[in-house]
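All protein chains of the complex are present and in place, except for one that has been dropped.
Presenting chain A:
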Amino acid sequence: MTTVTEAPPLAPTPVEEPRRPRRRGRHVPYWLLLPGILWLLVFFALPMVYQASTSVQTGSLEEGYKVTWHFATYWDALSEYWPQFLRSVLYAGVATVLCLLLGYPLAYLIAFRAGRWRNVILVLVIAPFFTSFLIRTLAWKTILADGGPVVGALSTLHVLDVTSWLGITAGERVLATPLAVVCGLTYNFLPFMILPLYTSLERIDGRLHEAAGDLYAKPFTAFRKVTFPLSMPGVVSGTLLTFIPASGDYVNADLLGSTDTRMVGNVIQTQFLRILDYPTAAALSFILMAAILVMVTLYIRKSGTEDLV
């Protein structure tokens, strides 16, 4: 990518060039960046500092808060809310795996098998976005309603006996159980898995399949050895785009779950907006952020794809 507008260092040319535009051009990128970057610094980065500061403050709403470097808040928050933390990681993890298992066939279908239906299916994948996700999540209350057709079918097939034994449903109910929450999370973040998968599958040269077939690879072997490895960038960014928002979500756990399915997002929301215990809420949010950053960094390093940006 070399362009004329690009600032130095370019090799000095023997011809004397007009100097002024280039010198003026040196400041252009900074002026272009300034407003947006300032916005992100003030309303994204600075709040992180304030959050860190709030988490080590003590005081009360009436008397105001002071920074007292009270790190015990972190310990207290963790020892009280570790089940919610664990649940968040677990639910988000299971939802991510389910999204991958459900999303891969659809992405594959759009990329290789849809033919002239490709654009129609793509629109149908994106279309649900146009209805507010809260309304769509509420629709799951109807779908999974007690005594409804879905619960009835699962009960007749004795699926509910198995899931109850596993502890993810309760008796003849699906609503207000972990199964409902994971189902909602999977549903809500599925498009974020499908679209990156589709993008990386679509880039694969179709002749590679033919070559694999010519070399006597069975279709599944060709998939395992050729298609899947080549779709890894999509798998990595898809899992990240699913896991990160799912781990901080509190909408599904609130609308489809019960007090036994509360995730860390629910705790942060309640502490901040109802109980008004700002230091604990800030500490929990800080721990969540740190945990996500560590997990994402390890994951990206392990999967070896660093050009996600």
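Basically, a contact is a pair of C-beta atoms (placed from the backbone, for glycine too) under 8 Å apart; a residue touches a chain by one contact, two chains touch by 3 or more; residues count from 1.
The working rule: contacts and distances are computed from a predicted model.
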Name of the absent chain as recorded in UniProt (options "Coenzyme PQQ synthesis protein D (PqqD)", "Inner membrane ABC transporter permease protein YdcV", "Transcriptional regulator" or "NADH:ubiquinone oxidoreductase 30kDa subunit domain-containing protein"): "Inner membrane ABC transporter permease protein YdcV"
In chain A, positions touching the absent partner: 1-7, 21, 28-30, 32-33, 35-37, 39-41, 43-48, 50-51, 53-54, 102-103, 105-110, 113, 119, 121, 123-143, 145, 187, 190-191, 194, 219-220, 240, 244-245, 247-251, 255, 265, 268-269, 272-273, 278, 281-282, 285, 288-289, 292-293, 296, 308-309
